[in-house]
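Take a look at the following structure, please.
Heads up, one of the protein chains got dropped from this complex, but the rest are sitting where they should.
And now, chain A:
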């Protein structure tokens, strides 16, 4: 029982909701960059919402199934086909032994999630199936899939078919306003620089990956050169290195950093970052922590309303 990769795609890796609890050993959370889409995909195949999925980046794979099973694709909008017949995302798809699912053109977004109604027949590392691409552990041999790799599966079931509720079928643009709370060194930037950070807008660069999103735009400098001591950072921390161009830490990012922290992207907006790709635009809006918590609660309640029942 397995999924075979006829073509692997640009970066297809196994991810779940990650491995919290190991940051003090320098080990990041890992896990899906768009955890909302991952959970919806798992719901469509009637799996626990934190189950492992394939995270598919920009250029998708061609996959052959060696067993009947149920699958579902959410997240970035791809054109999909099974044995050359077009199929839709956001629904349970029953696939038969020997059939091939092909990811075609990427319409919008950056990362799709393919859930399957089975367990990976692989060891969990630190309680998670997520792949750490930097240290090469977890997932499938710690790496992104390559052509002709085989993901072994166990405990296959065939669930009922479902569709993603309209309210949760997100389409992704190329221009986002991302909300943040003031970072620890926010006040070391002048008012003019703070405003420039919020008003000028940034472009995502092609140097971005699962560790960090590198941005290009107005150069930002602190009013004085800070002598920073290495300190803990988390996904969403926006640091300003000496070249003045922001870097946002993502799920695979370093656990500590030494550059001024201008802001922290709110947890409710982190999943959107996972759908941005090179040349997409991003602008920043500052809010306070209480509002950030309210926004996360509202977003989670929407998910719960449909998925947790």
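Everything below uses one rule, namely that a contact is a pair of C-beta atoms (placed from the backbone, for glycine too) under 8 Å apart; a residue touches a chain by one contact, two chains touch by 3 or more; residues count from 1.
The criterion applied here is as follows: contacts and distances are computed from a predicted model.
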Considering only the chain that is not displayed, what protein name does its UniProt record carry among "ATP synthase subunit a", "Sulfate ABC transporter substrate-binding protein", "Allophanate hydrolase subunit 1" or "Hydrogenase small subunit"? "Allophanate hydrolase subunit 1"
Of the residues A:1, A:27 or A:156, which one touches the chain left out of the display? A:27
Among A:4, A:50 or A:300, which one touches the chain that has been omitted from the display? A:300
Pick out which of A:100, A:143, A:184 or A:221 touches the chain that's been left out of the picture. A:184
What residue numbers in chain A mark contact with the hidden partner chain? 20-28, 125-126, 132, 134-138, 181, 184, 229-232, 234, 236, 254-256, 264, 266-268, 289-290, 292-293, 296-297, 300
